[in-house]
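The complex appears here without one of its protein chains, the remainder shown in place.
Then we have chain A:
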Amino acid sequence: MIVNDFVCQSGDAVDTDFSGFSVPLEHSFEVDDVPRFRLRGALQLRGGRENSVYLSQNQLSEKDRSTLKDVAAVDGLYRIRVPRVSLQVDRQTERQSEGYLTTFVRACSLVESHLSDVITLHTDVSGYIIGISIVTIPGSCRGIEVEDEVDLEVFNSTISVVAPVTAPAPETAPYIERMEQEMEKKGKNPQEQKSFFAKYWMYIVPLVLFLMMSGAQDQSGGGAGGGAANGGGR
């Protein structure tokens, strides 16, 4: 019955939006922990520059709710899976539907969070979905009894698609720019024209004298002190 429901919904969605397409999101929770995946909802995926995703899903039936609570009681797993697809629409023709991407969350944390989960689909550079992850918020299992059956009816899901970020390259241009600006500043200020020594000789000479005088002891004491400071810096 649920399945029929879903087909109607997804059919509508596909008709209205041409650029997107939908893939099934399946879940499995069994007391004996042998995965038997059933339909949970449909993911409406839309490729392009900003990948967007929309999840339409159904309520849990009474039987499912009780199974989920039973699974949570034995600390079983709640698994979900999606088929391996590409978000790029032009690749749909070569879309390989062999294999699924699976992940899991502890059933008890799903129950205790009242079905609030965050599902993330990860894609690679070319738009293939390479992984799926699910977390519940909160994620802990404290053994709180969920009395109200209504809390376990509707999924409160947040779903997103994450593409790889571009790692930064060494920033040479801003660095050079900054250096140039500083040079310019120096050039403008005639006071800065004086050489480093000419300006600060009164500080440097005593410092050098001090270092020379304490040079002998410094070899043992200074090293240790410097090391400690460095270690503490962490």
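We adopt the following convention: a contact is a pair of C-beta atoms (placed from the backbone, for glycine too) under 8 Å apart; a residue touches a chain by one contact, two chains touch by 3 or more; residues count from 1.
Heads up, the rule we're going with is that contacts and distances are computed from a predicted model.
Hidden from the displayed complex is a chain whose UniProt protein name, among "ER membrane protein complex subunit 1", "NAD(P)H-hydrate epimerase", "Origin recognition complex subunit 2" or "Large ribosomal subunit protein bL21m", is "ER membrane protein complex subunit 1".
Although one chain is not displayed, chain A still touches it through residues 33, 75, 77, 79, 84, 99-106, 109, 118, 120, 122, 124-126, 128, 130-131, 133, 135-141, 162-172, 174-175, 178, 182-183, 185-186, 192, 196, 219-220, 223-224, 226-231, 233-234.
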